[in-house]
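Note that one protein chain is taken out, while the other chains of the complex remain in position.
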Amino acid sequence: MTSYLVRRVAGALVILMIISAITFYLFYAVPRDPARAFCGKICQPETLALIRHNLGMDEPLFVQYWHWLAGIFTGREFVQFGECPAPCLGYSFATQEPVFGAIVDRFPVTLSLTLGASVVILAFGIMTGMIAAWKVGQPLDKIASASSVVGASLQIYFVGPLLAFYLVDTLQLIPRPSYVPITENPVEWFTHLLLPWVVLSIIFTANYTRMTRSQMVEQLAEDYVRTARAKGMSSKAVFFRFAWRGAMIPIVTIFGVDLATLLGGAIITEQTFSLHGIGELAVRAVQNTDLPMLLGVTIVGAAAIVLLNILVDVLYAFIDPRVRLT
Amino acid sequence: MNETLLELKDLVKHFPVRGGALIKRQVGAVHAVDGIDLTVGEGETVGLVGESGCGKSTSGRLAARLLEPTSGKILYRGQEISHSSRRQLKPIRSEIQMIFQDPYSSLNPRHTVGTIIRGPMEVNDINPPGGRKKRVQELLEIVGLNPEHFNRFPHEFSGGQRQRIGIARALALDPKLIIADEPVSALDVSIQAQVVNLLQELQRDLGIAFLFIAHDLAIVRHFSQRVAVMYLGKIVEVGDRQSIYERPRHPYTHALLSAVPEPDVSSEPRERIRLAGDVPSPINPPSGCRFRTRCWKAQDKCATEVPPLVRLSGNREGHLTACHFPDAPTTQGEDVVLDPALA
């Protein structure tokens, strides 16, 4: 187990290195020159050269990448702009702050959003899927199946404003979405994020309902479930003690893959509700051609996905004793 | 016997097992086939029997060169093909064909029967006189299917008929040798006999040699002129049909024969040998004689020395047995009951 984790984390680091190198190359190979943008409209060639030198942009690309990489561990200093302490993922010239700090500031928002949405997705998706499978062929199953088809087609930027209009403005059932740190007021943290959670999770929840239902129906036809029934286990015991574990394996696997999509959805959700999370940071960085920031967000996002996938694999081994992590 | 068609010489196939902490490396090997010698003569039928995991299927795949051996030699008509490239194998491929166990998964469900049977001709660019379609219909007729059915899909046929389609495909290139891997074990009893009879007719009429791989000793006996018995990657006994079934010398052959359930109630009670436990893992096979862990004749020597496959005194010509103590009594008292569960 330990050796497995060590190997997976080592592998993850290699992957992140490769991702960062590729992203670095792609971003810095674009014609848009941050030094020129910074230099202003009337730009003397000397000033430009100086800025470039201060930004370290006068060196070959791989040296720049090496500096960037080294900066994560040693920190960097940008003359004329400011200090970027370790771990330094670069310095945003557009917002005049270290990238890492900006990301850390916004991290709780995105984390709250995605974690909360994950809970909604798994809890509601699996629950309704289970109910549908339990009542397969009956009205409840048909309702659950039909609503999951509808739900799967509800896009965030459509449902978001719609729900906000009715629930927040018209009916005033819940407060306008914003981020209140959980440490400050857990109740407000919850109520203010409720709408974004629901909106972000609708599409996914619908998918998980359908998946859970079909997986459960498939598992219920398995030989070992028949054996459990032949042993005199009640339908309930068969359902909840035997079949669900088989059904969860593919669900967990797919969820690992969906995490990346969920992060993408979080970006849209943050935009929709003006939440100041990493997604919003990324969108603004794109608009401003803030390359260091963009690079930082990409790497942090990639790291999150890679680490969560390791977690999913470990979870997998807990569900299925046949999977051995070696 | 006629000219030797296929010859396996000290053939070994190990499948690597990988593991390790930080970097995956080979930590062991499945000794699927561990040094077997076997020949198949022209027009001859050789049976290969053994229990699951004994390496009989791997041997068949090696003989058809669907697998590359770890070491040892595969000779076809005296020409070594152990490590030949695809291109070098091409002329031989058409002469060696395979029939598989599962008639459901070995036929592409999206292709018509005609396309399936024509496949080998297209791959090998063979244009039979009268055209491929005519040949397909001929083949369907040979295997006892309606030649007008070349446009149908596999799912429209029953299991036995599908196996006939597989046989027609194998016949498409006029093979000299067919390797049949459990060709009837997935079929119903009444259908098995139909397919066995068909294979026997083909053998007789077309002079095709067969390597017939099966776990059913009675069917192998019915079909094969010579029989090799495999256990854990080794051939423990080989000989003509009569020697193996009437005068077996290896204790494993004895045990296998006595375990065959026969639908007879009239005959006198048969010798009853019950082997203890299961076949050991081929990753870590027992030292010396591999059968010793389940053998009631085993002595110290069996753990240290691998018994050679030789003609024992009293064996007929060509009857080879790999056992140190073939003459120890086969039965102890009335029954040899070696299973602790039954004691």
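Note that the chains are named A and B in the order they appear, and that numbering of residues resets to 1 at the start of each chain.
The working rule: contacts are C-beta pairs under 8 Å (C-beta built on N, C-alpha and C of every residue); 3 or more make two chains touch, one makes a residue touch a chain.
Everything below uses one rule, namely that contacts and distances are computed from a predicted model.
Q: Which choice in "Polysulfide reductase chain C", "CopG family transcriptional regulator", "ABC transporter ATP-binding protein" or "Probable glycine dehydrogenase (decarboxylating) subunit 1" gives the name that UniProt lists for the one chain left out?
A: The chain we cannot see is recorded in UniProt as "ABC transporter ATP-binding protein".
Q: Please identify which residue in B:Gln161, B:Ser243 or B:Thr293 touches the non-displayed chain.
A: B:Gln161
Q: Can you tell me which of B:Leu140, B:Leu257, B:Cys289 or B:Cys302 touches the chain that was removed from the display?
A: Counting the whole complex, the residue in contact with the absent chain is B:Leu257.
Q: Out of A:Leu111, A:Ile174, A:Ile305 or A:Ile319, which is the one that touches the chain we can't see?
A: A:Ile319
Q: Contacts of subunit B with the missing chain: which residues?
A: 51-52, 158, 160-161, 188-194, 196-197, 200, 215, 217-219, 221-222, 241, 245, 255-267, 274-275, 277-279, 339-342
Q: Could you list which residues of subunit A touch the chain missing from the display?
A: Residues 137, 222-224, 226-235, 242, 245-246, 319-322 of subunit A touch the chain absent from view.
One rule holds for everything that comes next: only the chains that are shown with their structure count from here on.
Q: Which whole number of Å gives the spacing of the CA centres of subunit A and subunit B?
A: Between these chains, centre-to-centre, one finds 54 Å.
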